[in-house]
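Then we have chain A:
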Amino acid sequence: MNIEDAAQATQTYYCLDCGVCTGSCPVSRVLPSFSPRIMVEKALLGLGDELLKDRDLWSCLTCSRCFERCPSSIDFPEFMRLLREEAIKLGTQPAYSHHGMLQTIMELQTQGINQRKTDWAREAGKVAEKGDTFFFVGCMPYFQVIFRYLGVDSLSVSQNIIKILNGAGIEPVVSDDEHCCGHDMLWNGQVETFEKLASHNLEVIRASGAKRVVFNCPEGFYTFKRHYTEHFGDLGFEIIHFYDLVAQMFEEGSISVENGVGPITYHDPCRLGRMAKVYDGPRDILTRLAGDNFVEMERNRENAVCCGTSGWANCSTGSKQIQVERLKEAQATGAKTLVTACQKCQIHLTCALSNFEMDLELKDLTSLLAEAIT
Partner candidate 1 sequence: MVLGGGIAGIQTSLDLAEMGIQVHLVETLPCIGGKMAQLDKTFPTNDCAI
Partner candidate 2 sequence: MTYSHLEEVSGEVGAFQLKVRKKARYVNEDLCTGCGACVEKCPTTVEDAFNVGLGERKAIYKYFPQGIPSTHCIDAENCRQLGQGKKCGICAKVCQAGAVDYEQQDQFVDLEVGAIVLATGYDVFDPSVIPEYGYGRIDNVVTAIEFERLLSASGPTHGHLDRPSELALRVEIAALDKDLKKFNRQIDKLEEKHGKKTAEFVKEFKAGQAGEDGDFERWASLAEKAAVAEEKLAPLNKKEAAAHTAKKLAFIQCVGSRDFRFNRFCSSYCCMHSVKEAMIAHEHDNETTSSIFCMDLRAVGRGFEEYKLRGGKSANIQYIRGRVAEITEDEAHNPIVWYESTTTRTVEHETFDMVVLATACVPSAGTPKLAELMGLDLDENGFFKTDSLIPLDTSRPGIFVCGCAQGPMDIPESVAQASSAAARAAEVVFTAPKAASGGGK
């Protein structure tokens, strides 16, 4: 796909040059050289080659704030993604964070390693090898190890999900063979790696005989929902987010919670909110947990701001600035706890928080829920 096709696919030609994208962009506010509008303009003026060499190509957080508001419905994140694919073909190296360690792990996964990912699952509760419900864990076991120094307890999130599912009488399938969903590789322009990871995952899930796959990770959820179907057609199973399942459980009465947390506020992850349009599920849980003690930040739901970096690439001073601003915004609500629904947000915001004295605690929604279940 060349630049012209990319422009066609994302209807970039409709650009009104109005500047809503740049005005909305969290990166443009901290790095004035970055402007989605000018990037689109360049592509339309036939200066695409310049764009592919531009380091700013990797600065976009693909948070979709611009797409949400674009009056011409130009899918700018997707446009960036397609250009990155093109840039990778030219041999450009993206600016990976954490020395590219996570990308290496993802690549290693395509080379047929035998993972030992699931020992923790049996510790947490009952899991099956075959069954109707497949729990797609994602990268939590890796995060658990890599980001231990931040005190982020990623794996407990997955363990809590197994506990809650067990409590509702569901014995999910958890697999050692499950690979990374490929989200980060896709957004880093490495489509081949993505396809390898994805087709392997589909095989694993199909072999388990699952009729539905449960996700907690917003990225996995969104990637399956959108990009897996784009690349592989009908998947043959249902994709469901854990919070939807929780909503069902509340309705059936199979779980109940104690109201008494707070004051808390909630950070919408971009993959879950703007991209998958899941806004109310988490809020319903939070209201049940905290009642009136749940307060919204000024910028919430569609207007929420990204956690500062995405796809394990390009963590810069700009990212820090975005993160700190977000934390301050959370604090301004009077909340003592900032709840996130994405482990990446959790990791990034915790990293920013560790550098400041701030009376704020970060917590994962699932873990919060698990603690409150009676």
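Quick note on the criterion: a residue touches a chain if its C-beta (ideal position, glycine included) is under 8 Å from a C-beta of that chain, and two chains touch if they have at least 3 such contacts; residues count from 1.
How these were chosen: all candidates are chains of the complex that A comes from, given by their letters.
Since the model is a prediction, treat every value here as computed from it, not as a measurement.
> Scan 1 or 2 and return whichever one touches chain A in the complex.
It is 2 that touches chain A.
> Residue numbers of chain A touching candidate 2 in their complex, please.
Chain A reaches candidate 2 through residues 14, 16-25, 28-29, 32, 35, 37-38, 68-73, 298-299, 301-303.
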